[in-house]
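A protein chain is absent from this complex, but the other protein chains hold their places.
== chain A ==
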Amino acid sequence: MQSLYNFVSGPLVWVAFIVFIGGSVWRLASLLSLAKKKDTYVFEYWSWSHVFSSIGHWLTPFGSTNWRMQPVMSVVTFVFHIGLILVPIFTMGHIVLLEEGALGWSWPTLPDQVADIAAFIVLGGCAYFAWRRFALPQVKFVTSPSDFGILAVVAAPFLTGIMAYHHIGDPLLVTTLHVLAGELMLVCIPFTRLAHMLYFVFTRGYTASEFGAVRHVKDW
């Protein structure tokens, strides 16, 4: 068990990060080169000022008409994503590992309790999204098993992280599963619909450019 832990928290971390970063770069590069080959107008119409303005509105809670129309979904979406990004990056345990590991870098951490609450919020967000998929007909209609798969991939590292922090279950097993789950999520980002993290800027950005620069109208 210890050797498995050593493996997943050692070499496999490197593999996961290489696949995540390399995969993301490759996905973006191939998307852009395909755009250059077949959708050159994307570059022609691209307008950074409108991209920033639109994305700014969409990344502001209640900053767009639809966010205002869906207050619960908006709040959950925002706190979920904030937690999703903050917890892995600013948790004490992760930074200690990085500092003691190969990188030798460190940065400020979130207080443990804050990170704990944020992790619960992320899990709660996953539960809410899953509930929507069952309960709301317009979401259910377009839901496929893979949508639950993605939710599970996102929930797993947070669930195991909470278990590890609160000493639920065998510590070594839970920690090993936690690291594995985190690695799985990283690897999945470029190759599943979690790629919306990467593509968001381009899809919203292109729409923003068309709406703003060509059609002179807001898209939020």
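Keep this in mind: a contact is a pair of C-beta atoms (placed from the backbone, for glycine too) under 8 Å apart; a residue touches a chain by one contact, two chains touch by 3 or more; residues count from 1.
The criterion applied here is as follows: contacts and distances are computed from a predicted model.
One subunit of the complex is not drawn; among "Fe-S oxidoreductase", "Phosphonopyruvate decarboxylase", "Pyruvate synthase" or "Sugar ABC transporter permease", its UniProt record names it "Fe-S oxidoreductase".
The chain that is not drawn here is touched, among residues A:90, A:120, A:165 or A:220, by A:220.
Of the options A:6, A:66 or A:106, the residue whose C-beta touches the omitted chain is A:66.
Residues touching the missing chain, restricted to chain A, are 31-32, 34-35, 37-39, 41-42, 44-45, 54, 58, 64-66, 69-70, 73, 77, 132, 136-144, 147, 150, 193, 195-196, 199-200, 202-208, 211, 214-220 (touch as defined at the top).
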